[in-house]
Each structure stands twice: as structure tokens, then as C-alpha cells.
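Shown here: the complex without one of its protein chains, the others still in place.
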Amino acid sequence: MHVNEKDINEQIRWAQINADVLRSMENPRPAYWVAVAVCIAMVSCAVLAEIYQYNEGLGVTNLNNPHMWNMYIATFVFWIGMSHSGTLLSAILHIIHADWRKPIYRFAEAMTTFSLLTAGFFPLIHLGRIWNLYWVLPYVSDRGVWPNFRSPLSWDAFAISTYLSASAVFLYIGMIPDLAICRDNAKGWRKALYTTLSLGWRGDDRQWRNFRKTYMLLACFLIPLAVSVHSIVSADFAMSIMPGWHVTTFPPYFVAGALYSGCAAIITLFVILRYFFRFEEYMTTAIMEKTCKLTFAIAMVWTYLNLIEFASTWYGHNIYDKEVLIYKATGPYAWIFWTMIFCGSVAPFALAIQKWRRHMPTMFVVSLLLNLGMYFERWMIVAPTLAMSYEPHQFYMMYGSIVQWAIVFGSFGWFGLLFLIFVKVFPSVSMYEVKEMVFHRRRHLDHDTAVNLGRRARDTGKPATESH
Amino acid sequence: MSFKNILENWSAFRKDAEAGGHHKYDHRWGMAINLDVCTGCNACSTACYAENNLPVVGKERFEKGQAMHWMRIERFWDDADKQYPERGASYLPMMCQQCGAATCEPVCPVAATYHTPDGLNAQVYNRCIGSRYCSNNCPFRVRYFNFYSYYETWAEPLNQQLNPDISVRDKGVMEKCTFCVQRIRTANDKAKMENRSIADGEVQTACAQACPTGAIVFGDTMDPNSAVSKLWAKHEVKRGDYLSKKPKQHPEKRGYRIFEELNVDPSVMYLERVREEI
Amino acid sequence: MFYKHVCKLVLPPVLMFVSMLLMSGAPARAELAAPPGVTPPVGTYAGADVAQPIEFPHDIHVNVNKINCMYCHTYARRSKVAGIPPTSKCMGCHKMIATDKPRIQKLTEYFEKRESPKWKKVHDVPDFVHFSHERHVKKFVFDADLPVENVEQVCGLCHGEIKAMTVAKKNKPLTMGFCQRCHEANGGPGDCWKCHK
Partner (left out) sequence: MSGFKVNRRDFLRVLGWGGAGTALAGCDMPSTVTLEEGKEDVVAYFMPEEYVIPGVGVWYASTCTQCAAGCGVHGRVREGRALKLEGNPESAVNRGKTCMMGQAGVQAHYNPDRLTQPLLRDGNALKPVSWEVALKKIAEKTADIKSDRVAWLSGTVSGHQAVLINDYLNAYGSKQHFTHETINANVWQAVARDMLGDAQPVLRIDKAQSILSFGADFLGTWQSPVHFAAQYAKFRSGKRGILIQAESKMSLTGGSADAWVAVRPGSEGILALGIAQTLIKRGWAKGDVPAKVKDMLAKYDVGMVSNATGVAGDRIQRIAAVLSQRAPSLVLAGAPVEGAENAYDSVAAVMLLNVLLGNIGHTIEPSVQFAETRMQARTGGTRGVVEFAKLAEAKKLDVAFISHANPVYSAPGFVKMKEALGKVGFKVVMTQFPDETAMQADVVLPLYSALEDWGTHVAAYNAGSASISFQQPLMEPLYKETRGFGDAVLALLKQRKPKEYAAFNDYYAYLKASVTNMPAAVSKDIKNKDQIWNALLQKGVLETKGNVGKFKINAAVEAVAEVQGDAQFPYRLLPSARLGLWDGRHANSPWLQEAPDQISKIVWASWVEMHPITAAKVGVKGGDYVRVTSAQGSVEAQVYVFSGIHPEAIAVPLGQGHEEYGRYAKGLGVNPNKILSPVFDKKTGEVASYATRVSVTKLDKSARLTHLGASDTQQGRKLVSTIPAAIYRRTEGEA
């Protein structure tokens, strides 16, 4: 079966777009409140666990002498990775003018910001003395002491905070025209909120010109930032001398893994939003197919980099590296390793099958599998090296305690909670960009229809010739 | 106290870092441990507990791998495949090796671990924020983390035994063998008060002092006349870069440093165990 | 408990910022003359009044009787701690001198019970700071050939003008920055492990 369908219905009226998106922000249904309640419950678990851990000490997490890091750091890397999808969709694809990204980039970008907000917790939670956290920052101190600029952890502090602020600004800037639409259609507290946030957007030419420039500039700024952030996160491992960590290919491997897990998460949220908000018009099967293809490509890159890592370990003849690799594949953690290989390298072939990738429930399950694989990947990077490095006297294996689980579990609740709030407060589909996309697609239509449609659109108070 | 400070120190620091750390050492404390006479009796380890305010973690936490023995005696069996271990056990007293190019130092985000001018790998407890990266990057796994507030576990009056010369560590702080820095500092202060330099044998670590067989020799490896320097020289073990170092003239000499191939330049030389074939 | 933790998390940076502001603008107070060649540490502190078991008059002992600091705080040149004089040392003089004063009678009471008064510590640093009096006295007094009569100038670097007080009050911040600046200015060791271990 060959399907050659359009990414979006070009006949859609612009008023319809506004109406559909604004509808999604209104009247939360009971299911929404249930979801919020679940998320809050999950966060509460984490908060309780953290209070307990704070009072008792980190020992309650089962961390021990070789295993100084465990799930917290794995989860941290996981969430950082998750954040890359938004940048990929909104910035990279924006620059290369892949306009099919337009209906789905907004929530992906929100995902970026929220997963960074989630990731940021983990270095804090895992610190022994969280109250001294600010020592990582280079502030002018009475004591004349500075952080250690050689440490990848202090790079992390810079990288993550920069990335978080940049992506938050990017998300916000990109939302301003839509916030103006919301402002024009809102009442009560929302009106006040959107009025403030839309910064007096009127949609005149000067505003649009400046907006374009700013947006493009931020996009250009964000791309190297995203790449560097995950490279720096990989430096947490690669800069060490531990076998299995000290790997040259870690930066691209981490970036690929990050894009991978991010894309998988986009598929998951794609399906959820499409179903709950009835966004079938915008989040079309065609776009899903494109997303799937992209994900598949990234999956193959990741698989390739994985193989490179194994191969270079193998022909590198570093006995310690080799031992760790064999330990990963055959030791007590082997089930995790093979699950990771299955989920990361085998499961994505489902994306290559057209029939499957057009089937939303299947894609939902597959995307969850992919992310499970990617979580395991992070964990497999952290734990086995610690379990088996140089000193055999300290070859312990360890699994995290319930405290670690609770906090990791809660992080998903936290992310979910932020996302749930977002979708009801902000438009999760970019209205103006969808209109743009539709406008571009109409070019090949006959002139009359286009003008006709355009005129109607103008009725909604939005100029049809906005930026061309 | 200013940006001037950071700029000035930064360039000096950067140069030092590129050239492999300090080059103006006052002393370089080191050890030689003769594994042939080490009987694995644990006297050193207990002496370390007594000297350095080490907490006793109890059975459950020991089982979890959270024990705090700065000096641990590792015990290996070399002929595990035979019916009986006919050549006895291999004992290895393992503590912080005070590496000259310590891998723990560059990774600490707040520089709580650094190299002192007397060649020690310092751990400043009150600067530590507990990121535990140093321990992850230690090939010897000799850094111990305060997973709990152990000072609460010294039941009165056991706490009266605590050595006032060093801090009692609270939860969230990394710690490790310091080569009994409080003794070094006290001896150093004493020498300075008398306007002289510290003499060989004037300062001993708790483990070296206790060791019933005298297997542990401690001293300044920069002083060519110290007992430890003589041992290092006798066994042709030199400090510094592993790769550029000339191979031993007599490769059969017993001295070696553990994980020397990682180029971490440990300050502890071990002498090989000897066994007679019967 | 919650309050304590909030204090731990929030207070340090705030306090630090505030103290930096304060310190940068603090006017230099009339101080004891520093010993020659020594750059005195910068900083002042308004210490609280401390109620001691006996209201010991430093002013009388120093100003009137011209007793050297190290006569009573005799351990300063031999130990990390300057030490409080033993009760027997007080009684060495006060068996005869001023026996009619209520403070001395209180002291005599202690002596007869063979007890030492429980003095309250005024100049305290955190337990992870290992300050050594003997090294400072050696550097600033003996190595600098400072006449021992002028030792109060050296003590005053960190303790201020104790001779102007009855019971001692903390009047220097004794923070790490305070120490650190003086170490930098006067060539003290910059090695963390000199003081923290």
C-alpha cells in the first residue's frame, strides 16, 4: 500500500485552526483531573522520599563505595536527553525549512523545557550536601575560593542552566503570536495572563520582522547549545578514567541517544494529544510517518554508534574496557543490557513498517519501548562501570533502593504535571505556524481558491500576508 | 578576593595544571609497604579507626558496602583452583595512594580535593558538597562517603575518644586516608617552632606506627636519606610520568606501584610478596 | 526542623551576600596599632555580651597592672590554644591581692572547692578549623623580633582591643575571608589543609 497523502488539510479554514486549538485549552475533562491527581501523587512519593533521604543521609538509597552514582544520574541523563527533541524539531528543522514540524513542535519544545526542569533536580537530589550547591557557581566570595573549572560537573552547571534558560526563552518567544490570539479570545485571569505575556503583540509588520529575526537567531543559538549540553553531560563520564566511561565517541553517542529518546517521547505525546485533544487535523498520520522516519534514522545512528563503541573497545585491547563490556553483556545486569539492545536497536524496525507506523496504538507502544530502552541505556552506562572497574576487591553489584525508585518515579509525575498544566494554559499546537504551513501548501492551488481562503482568514482578524 | 585574584591565580593554576600539577613541593610523603612481611593482621586498620575518628557502621551498613575503613586489608587467594590454598593468602593493605596525578582531583566541582605542596592528595571536608565524582574516578576505590550522620553513633562516652586534631565528618561528605595529615602538620609545626626541617621518622602514620612487622615504612620521598626514599631507590621505583620513565635496570626488583599503567603516579610503593617452593 | 533546613539552604547565600555588602562599606574603626610590617586583617564584628561566671576585668589587668597577654594565656606560644589560666595561677596573685573584692571572693570559693570556673567561649571557630596560636605567635612575635611587651598588637590582629573591655567580646569576624585576606597579605600558607583537616 502506498499512501501519498498530504501533511495537512490545505482546505482548513484559519478560524477553524484557532477554534480547534483554543478548544483544547478549555474545559478540562474529568480524565484530565485524574491525570493531574496521579501526577501529584507521584510527585508526593518523590517528595517524601527526598525528605527521608535528606534527613537520614544518602545511605538510604543503597549507594555504596563503588556505586557512588546510580539511578539519579541515569535519570538525569535520561531527562537531559529527552530535552533534545524539542530543539531538534523547532530549531534544526526550522532552519532547514522542514515545515511538517509546525503542528508538533510546540509541545516538543515544551517538553524540552520541562524535561530540563526535571533533569535539573537530579544533580541536586544526588548531592551529599545540597545546601552548599551554590559553591559550584563562580561567585565572588569573601573567602576567595572558586569552583574547579576543570571538573565536568561545574561545566554541567553552566551548560544546563544556559540551556534551560535559552530553551525557555525560545519556547516563550515562539509562543508570543499565539498568546496574542489567546488574549483576544480569553476572559478572566487568562485574559490578564495572556495580555501580560503577549507583550502587546499586534501582528504588524515591524513586529513580525523583529519576531522572525529573533526567532531565527535563537534557533541558531540553541542548536550548538543543545549539542554541547549533551556533549558536556557525556563528559561527566568520558572525562573520567573509568573503563566503559572513558570513551571517545561518547559525545556523539550521547547526542544521538538524546535525539532518539526525545523523538520517541514526541511520538508518545503525539499519540496522546492527538487522541485527547482530537487534533487529527493537525497531527496527521502523514506527519506521524515523517516523525517515525526521522526517529528510525536516528535509531540507526544510535545503533551504529553503539556498535562503534563495542568495536573500538574490542580492538582497543584495553583489558579493563573489555571486561566491562563483557560484564555488561553477560553479568548480572545482562538482562538490562539485552533489553536495551532490543528496545533500542530492534524495536525501531517497527517504525520502518509503513502499516505499523500508521497505526497510532502500535506507535504508542513502540515509542514507550524505545524510551524504556533509552532509560536502560543510561543506566547501563552508569552502573556496570561502577560495579566493575579496576579494583576487583570492590566489584559489587547493586540495585537502587525504594527511595531511589520513588524519586525517579516522581520525576515522571513532575514532568507530567508540568506538561498537563502547559497544555491547558498554553496552546500546544502553534496556531500561527500551522496557518503559515497551510498558506505555503496552498501555493500550488489555483489563485482564486487561495485568495478566497485568504480573505476568509482575514476575517478572523489576522492578516493573510503576514510575512511574505 | 576579587576578579583580579581569579585572573592572576587562573593563569598560574592553568600552567601548573598543564605541566601536571605542583612542581614546588616542600615534601612528598610516600610509603613503602613490604607485602612479604604483611601478615594481614588488621592492626593498621584498627589503628586508623582509632586515630582518624572513623565511624563503625554496623552489620547492616557494612553489608551494603558502606563501611568506612580508610585502610582496608584486602585478601586474595591466588590458587583458588587447587584443593588447598597451599601458598597462603595474599594480603594487600589498601588506602589512598596519594597519587601525584590524582584522578580524583580534576573532577571535583568545588576543588574540595586538591594537591597540597607536600604532595598529599587533600580532601577538605568542609568544602565538599558530596557529588561523589572523585570516588567514581578513583581506580583504587579508596574514597569513602559519609552516607549517614555517623557522629550520632558514638555512644557516650565513646565520643570522648575522638581525636580533636581532625574533624568529625557529617553526612554528605567524602573522606579518605590522609596519611595522618594531623600528625604531619603537628610535626611540621613543631619543626618550624624549632626552626628546622622535619626529620625522617619524626612523623609516622598511625598504621605504620602500629604495624607489628614493620611492613609499612612512611616518610618523605623527596629527602634522599629517608628510609622510604632509600627503599624506593633500592627497588628502582621513581615518581613521575609512567610512559617517559626509563624501565627498571633490574626488572626483578620487587618494588611496584599498583595501577601504575594508569599514570596516576601513586605515592605508595609495594614490595612483592615472596614465596618459596616447597 | 523545617525551619532549620530552610535556614541551611537559604541563609548562607543571603548572609554571605549581606556580609559582603556590609564588609565592603564598613568604616575602619580606630584600632590597636598593628605590629610593624604586618598588614592587619580587615573586618569588624559586633560581638554579643557574654555573661561569664566571674566578670573578669581585662582592662584592669592590662591597663592598670600592665600584665602581658601571654602571662595568663601562657599556652599561646606553645600550643594551638591560648588557654585559660589555671585557677591556681589566678590564686597565685589573688591570695594576697584584692581579696576583699566580690569577684575575687567568688574565685576563692572556686579554688577552695578545687574547681575551675566554667568560662564561656567567646572566640570560637567552627570545629573544622584548626587554628594554631603558637605558629602565629612565632611568626609575628618571635620571628619578627617584636618586643614581647608589644604582644598585644599581635593578639589584637584577631582579638581586637581586649584591654578596653572587662569581659572579652568578639570584635573581629574570624571568618574564613578574614583569615584568608590576612594570609594573602602577610604571606601565610594558602594550603586549605593547613587549617581544615
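Descriptive notes on the structure:
We call the chains A, B and C, going by the order they appear; numbering starts again at 1 in every chain.
Here is the rule we go by: a contact is a pair of C-beta atoms (placed from the backbone, for glycine too) under 8 Å apart; a residue touches a chain by one contact, two chains touch by 3 or more.
These numbers were taken from a predicted model, which means no experiment stands behind them.
Within the full complex, the chain left out of the display is in contact with A, B, C. Which of B:D26, B:E74, B:E202 or B:D223 touches the hidden chain is settled by the complete complex: it is B:E74. Subunit A residues in contact with the hidden partner, per the touch definition given at the top, are 129, 131-132, 319, 323, 390-396.
Residues of subunit B that touch the chain left out of the display are 35-37, 39-43, 45-47, 49-51, 53, 56-59, 62-63, 67, 69, 72-78, 80, 82-92, 125-126, 149, 151, 155-173, 206, 209-215, 250, 252-254, 256, 258-259, 270, 272-278. Taking the whole complex into account, subunit C touches the unshown chain at residues 7-8, 11-12, 15-16, 19, 45, 47-48, 50-51, 75, 78-81, 83-88, 114-131, 169-170, 173-176.
By our rule, only the chains that are shown with their structure count from here on.
Chain pair with the larger contact count among A-C and A-B is A-B, by C-beta pairs in contact.
As a whole-number value, the distance joining the C-alpha centres of subunit B and subunit C reads 36 Å.
Centroid to centroid, with C-alpha atoms defining each point, subunit A and subunit C lie 57 Å apart.
In terms of their C-alpha centroids, the spacing between subunit A and subunit B amounts to 44 Å.
For subunit B, the set of residues that touch two or more other chains comprises 1, 127.
Annotation for subunit C: residues 177, 180-181, 184 touch two or more other chains.
The touching residues of subunit B, when paired with subunit C in their complex, are 1, 114, 116-117, 120, 122, 124-127, 165-168, 178, 181-182, 185, 189, 192-193.
Subunit A contributes residues 54-55, 130-132, 134, 140-144 to its touches with subunit C in the complex. Against subunit A, the residues of subunit C that register as touching in their complex are 1, 5, 8-9, 12-13, 16, 19-20, 23, 175-177, 180-181, 184.
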